[in-house]
Structures are given as structure tokens and as C-alpha cells.
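These notes are about the structure you will find just below.
The complex is shown incomplete by one protein chain, all other protein chains being positioned as in the whole.
Presenting chain A:
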Amino acid sequence: MPHSTSTPRLGDLERLVMERLWEAGRTHGATVRDVHEALERDREIAYTTVMTVLDRLAKKELVTRERDGRAWRYFPADTREALTAQTMRRTLDDMDVTDRRAALLHFLDGASSDEIADLKAALAVVESRADEEASAPRGLRGRLRR
């Protein structure tokens, strides 16, 4: 009995399909039928939907495919770890630095080791200032105790 009634978004489906392929492994791969059977265990999903999703993933170069008799066999182009690392490195190949910085907003663009030393020194200033403010309301009592 499928427990998911609402149709998942295309992005979620791509994720589910990729997860199946990663489980199947880079050497073994999976056919549309394999993926469909695995996904159908948890949700109602049409065979053609799985086919469409795999086709989209192939266009995005996230999967590769080879002829296997009359069917296509699909393989993940990269391991999940490699794809994560690539995402982390922001290797959006066709982007120059100006574009990338307009496209994604990072909490911190990174710091050199010299800068980290400066940052730590500045952190000490912020912390000591906060300490002073915290002890200020206690006034004389706080100062006398020292």
C-alpha cells in the first residue's frame, strides 16, 4: 500500500531516483524498471515518470547511460560524495567570480591564515567589551569583588 498520496515535486523525484542509482552503484547501474520497482514500494509512481526523471538527469549530466539489450542502463556520473564536494567547491564551471558572488551569498568568503590570526585578536576585543557591559550594571559591587 503506497503511503504517499500527494505527487512529489520533480526535484524530490530526481533526488529519490539518484539515491536509488547511488545504492545500485557506479559499476552495476540500474534500468528504468529497476528504479521504478524500488520506488513503487513506497509510493505510487508511473513508469513513464521514472523514465522522464532519468532522462532529465541524463541531460543534466548527472547520470550516464548505456544500451543493455533493449533497455537503457543508467549509472550515476559521480558518487554522492564527489558531487557534494564539487558543490561545496562552488565549481560552477561556467561562472566567473563576479557572477558567482551575485548568485550565491556565503556567510564568509573564506579567510587566509594571516587573517584568521587577526580575526582571533578582534574576537578577543568583542568578548572583553561584552564582559565589561555585562559587569557594568552590577557596578561597584562587581568592581569591589575584584
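As a working rule, contacts are C-beta pairs under 8 Å (C-beta built on N, C-alpha and C of every residue); 3 or more make two chains touch, one makes a residue touch a chain; residues count from 1.
Just so we're on the same page, contacts and distances are computed from a predicted model.
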| item | value |
| --- | --- |
| Choices "Beta-ketoacyl-[acyl-carrier-protein] synthase family protein", "Quinol:cytochrome C oxidoreductase", "M56 family metallopeptidase" or "Phosphate ABC transporter ATP-binding protein" - which one is the UniProt name of the chain not shown | "M56 family metallopeptidase" |
| In chain A, positions touching the absent partner | 11-12, 14-15, 18, 60, 62, 80-81, 83-90, 92, 94-95, 98-112, 114-116, 118-120, 122-123, 125-127, 129-130 |
